[in-house]
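Every protein chain but one is kept in place in this view of the complex.
Letters A, B, C, D and E mark the chains as written, and numbering starts fresh at 1 in each.
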Amino acid sequence: MQLSTLTGRLDERLDTDSYADVDASTNGLQVGPGDLARTGRDSSPGVDHVAFAVDAAAATIEAATDAGADLLVTHHGLVWGGLDRVTGREYENVSALVENDLALYVSHLPLDGHQELGNAAGLADYLGLDADTREPFGSLGPVTIGQRGRASDAYGVAELRERLAGLDTGGRDPHVLDFGPEEIRAVAIVTGSGVDWLGEAAEAGVDALVTGEGKQQVYHEAREAGVTVFLAGHYATETFGVEALADLVSGWGVETTVLEHPTGL
Amino acid sequence: MQLSTLTGRLDERLDTDSYADVDASTNGLQVGPGDLARTGRDSSPGVDHVAFAVDAAAATIEAATDAGADLLVTHHGLVWGGLDRVTGREYENVSALVENDLALYVSHLPLDGHQELGNAAGLADYLGLDADTREPFGSLGPVTIGQRGRASDAYGVAELRERLAGLDTGGRDPHVLDFGPEEIRAVAIVTGSGVDWLGEAAEAGVDALVTGEGKQQVYHEAREAGVTVFLAGHYATETFGVEALADLVSGWGVETTVLEHPTGL
Amino acid sequence: MQLSTLTGRLDERLDTDSYADVDASTNGLQVGPGDLARTGRDSSPGVDHVAFAVDAAAATIEAATDAGADLLVTHHGLVWGGLDRVTGREYENVSALVENDLALYVSHLPLDGHQELGNAAGLADYLGLDADTREPFGSLGPVTIGQRGRASDAYGVAELRERLAGLDTGGRDPHVLDFGPEEIRAVAIVTGSGVDWLGEAAEAGVDALVTGEGKQQVYHEAREAGVTVFLAGHYATETFGVEALADLVSGWGVETTVLEHPTGL
Amino acid sequence: MQLSTLTGRLDERLDTDSYADVDASTNGLQVGPGDLARTGRDSSPGVDHVAFAVDAAAATIEAATDAGADLLVTHHGLVWGGLDRVTGREYENVSALVENDLALYVSHLPLDGHQELGNAAGLADYLGLDADTREPFGSLGPVTIGQRGRASDAYGVAELRERLAGLDTGGRDPHVLDFGPEEIRAVAIVTGSGVDWLGEAAEAGVDALVTGEGKQQVYHEAREAGVTVFLAGHYATETFGVEALADLVSGWGVETTVLEHPTGL
Amino acid sequence: MQLSTLTGRLDERLDTDSYADVDASTNGLQVGPGDLARTGRDSSPGVDHVAFAVDAAAATIEAATDAGADLLVTHHGLVWGGLDRVTGREYENVSALVENDLALYVSHLPLDGHQELGNAAGLADYLGLDADTREPFGSLGPVTIGQRGRASDAYGVAELRERLAGLDTGGRDPHVLDFGPEEIRAVAIVTGSGVDWLGEAAEAGVDALVTGEGKQQVYHEAREAGVTVFLAGHYATETFGVEALADLVSGWGVETTVLEHPTGL
Partner (left out) sequence: MQLSTLTGRLDERLDTDSYADVDASTNGLQVGPGDLARTGRDSSPGVDHVAFAVDAAAATIEAATDAGADLLVTHHGLVWGGLDRVTGREYENVSALVENDLALYVSHLPLDGHQELGNAAGLADYLGLDADTREPFGSLGPVTIGQRGRASDAYGVAELRERLAGLDTGGRDPHVLDFGPEEIRAVAIVTGSGVDWLGEAAEAGVDALVTGEGKQQVYHEAREAGVTVFLAGHYATETFGVEALADLVSGWGVETTVLEHPTGL
């Protein structure tokens, strides 16, 4: 499949354009050649093998190259708020991509917010929240970047912690701010760095907020709101989206590899 | 001592004005009465007992009240980016202050950046960095909010982790991203949430960055820069500043209490 | 009636949300407790008695307290452009509200612009402008904050001044910039501080603009445009809205008191 | 004297450049020809007669023309925040200037803030405030636009009102918000529209704020701060500056006329 | 026809309002009197003769006056980004308009973008692009300011240059950056200064971009994209719009004159 065809399909499926104004990440193709028919060079290159990873970094670029991929798809990319220069760390990673003929496609908030393929949707599946109770959660301007729903059978706090410990945590246990009810049915999810939505979670009346990494201020906010917060790890909560994309692309007849590099954060 | 005299002295000592343009926190007196001589009411009230805590929250307001304080001094306050309303959590905490005749004084970045009284300076003392190697670190516009220096005797990674585990961590172990040299001499410190200064740390050529809480992106940045990052806890690294202020105020002949409420974050 | 129910009804009736981007005033509940079921405290408190006033200030907070109110509804509140601190005058007034268990609900531009309950609508009624000639006037971005219409029987200038002198002016006569036609039929109204809409009034071809307080520049603008301006007092032209809200709330079965405190401005 | 020489001298004396960032008014030459030596036309025209008025408007342009002036100097000009078009009222006034070969020079905030020639300085003279107690008052970013000082012999409230009634009020009495002490010694002055500096006046501990026009909100602010506010009229308090400029220009050997057109506002 | 009627018709036909947010030019009536019925003066003046020119400048104002026009309609006006002062060049030109009772109406981007009357549409006609292949080109926020289409018979590069040399070039030959195919069928047009749309032209797959004036950066952009760029002159490519307006106004029964003043740029 041509690179431009593949990235076009992903952009459409993930509704990339809708997140342009609220995301510091450049979404879509971040590094790679375009269609260049006019110049006599070949048009957009073919893609035979796509690697998927949570983070674009030296480690995953190397792993994707070793796997023989010509496209790397990640949730966290290399460009945040634009590049002023291609020097230092950016030069190292861009030049590694160039030298290995590896293109980079990134989907940050579009892959958080997607209600089927997204990180929160995948974690909601993992926690077994009832499909017909699911609704978008985590407002960011005109979009949402999370999901909430209810479990038919209530979790106890320890039980839910245990379930989350089964994620790819890099060996670091989930941390719990145990300020809510003992039985947890209604759960709000914003993967990655989601404690800023504690207020929205409290207003929505959920029993718990599940997210990845914490910030100091959420401790007292949770304590005063009476909501339990599970910090299960930024990486650990965000493997779902790229795995879902791997399935999607695999279904288009392209070879895929999912790369694991947990950070413990 | 009159409240206005005491807060005036703190503002001067901490150079509060210099941080006004870069800090989302309102620094100085956040909640409390002013001088009102004109109106026939008494002027600024007297302060007999000052409580100190890292966070202004329901728990610390209650503890300060129990201690008999009439002023609470904290590093994290109640007003970030201004208040649109005094409702919800803000109403609960402001009304608790009002009903208990407790004023609130806040020093956020000024207390991070102060090179003697500040959080980073205190942590540098705790780590035994040589006084004559210390210099300001952690640029934020025109100010700095951290400190760096060298230890005469090199730390091993495990040894430095152990030392940091002695802080008030709320029972949660320091986390280490061990990507730097085995012997650690040059250390950069930004307490609280300081991983955004990893790049400055790498440029400065330090062996390790010590901070409080982490973010996902620092993993690969540290790995690629070859710098070890110690995440010792946001709360745990920020008790130094308020303790130094307690000593200062105590020296002015006012009774003081230091409140502990570790968050584990 | 629960506080949250009552403020919710007011917000809906006054279309509070539509004015959020153009009003420096925080509209809706400005000071007061929210629903806090999660924390084990009681939920939103009950409201038995609502006081209404043009201005939120020490005088009206005291009067509302004396009247036994648990909610004060005003047109001008305490928060304009957000609060950086709760100190000085803000501390005095917020603490008076807290200590007297009095909540504060504010409706500024929504109560100017409402075409039935609003200040301009009430003043148009008082002046006897024909109902079927009324239309929104006073554009401010996407909303309007006044009303215009025609009187079946023309007013003379002195006659209209006399009629306006019957308002609650605090003893200060209306001031007239008499530059328009002798007979006044078409009248534009922006209550309070409305002389910035003189240009819109001239374009609309009205005979007179009726507003509250003046500004120097309107003198020559009115003279050159040939429009008569009536300055009837900021307070005097803005009692209509809160009186209409008192009627509304009274109809919901809640006791109400309208407080008068004319400013002469 | 050449027009460019005269306006250059005024700009220098009034320190026009220092107010550029805080004043919506374009200060300096607003309408008129420049030096055009290159084009073969004569260079900057000569000025034989300068008229002075508080406001630039049809009435004063006509009066200046009748007086035979070729330059009109005013405190309030025609350009506020820039002109998008020269149409409507702006066309009428600009074309009247052009057709009568009358240039327009404007000094707004520079003429409020000047500590000798300015409006507040002139009013302080009129009120007999002691020269050695005078200091700048009325902060607006990096500049000040008023003055404060003390009277050796205290005024009573009625006495000060009487003194202010002697200004060119257009027949409208000064209005007093009588919330301060009976004896008035320390007085802050911001002419024109100055009630926004009530807070600074209260902090400075003055007995009274003297200004021109009022706004609704100052009533309760003054009441709660215990400061008396005198509203003596925007026009009435701002004749001092242009009169001082007339003296200055007269001293340069140019004929001058001071035009009076009180607005009663 | 009354001035206000004529300018109203033009604004409607050209959809002036739609370009307000993206155009630095003030479009519509820039200099001239408005309806002033209220003031006893006559209402909007009558227009008997309209002159049309590409640029508003001393030369065209003089020529329009000589032709006996009372309205000048131009593509480039006198106000870009607002006027702070009416001095220097602006004074010379505004006063020439005033003294000759000549109003100025400007249509900048609306006249570039109009798909029938506009500059690009007129140039597309001149080049004989097929009517049914035409579509809007040249995106600028929500509007477009050019047109593209195909020629049934392909042009050679020299042939197209020859055709463009027939425009009113002021004697300066078109310049060609010959980096595209030899046969030119698909052509994108942005008149005036249009090289910033080279990227959009390349994406659209056209053979050539035709515009007026060049900028250094387009050389390598065109070379790398393989698109030929014709620089036919800013003035030369922008006579079409005002000529079309002259026809339009002539059809309303008003006398018209088209003024030519090529700039060679």
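As a convention for this text, a residue touches a chain if its C-beta (ideal position, glycine included) is under 8 Å from a C-beta of that chain, and two chains touch if they have at least 3 such contacts.
Remember, it's a predicted structure, so these values are computed and weren't measured experimentally.
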Sole contact to the chain not displayed, among B:I145, B:V227, B:A246 or B:L259:
B:V227
Consider the whole complex, including the chain that is not shown, and state which of A:G68, A:G88 or A:G128 touches that chain.
A:G88
Would you mind spotting which of E:G138, E:G214 or E:G241 touches the chain that isn't drawn?
E:G214
Can you list, in ascending order, the chain A residues touching the missing chain?
26, 28-34, 36, 79, 82-88, 91-92, 94-95, 98-99
Can you name the residues of chain E that touch the chain not displayed here?
55, 57-59, 76, 89, 92-93, 172, 175, 192-193, 212-221, 223-225, 234-235, 263-265
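The rule we apply is simple: only the chains that are shown with their structure count from here on.
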Chain-centre distance (mean CA atoms) for chain D and chain E, in whole Å, is 45
Nearest whole angstrom, what separates the Cα centre of chain A from the Cα centre of chain C?
49
Touching two or more other chains in chain A are residues 224-225
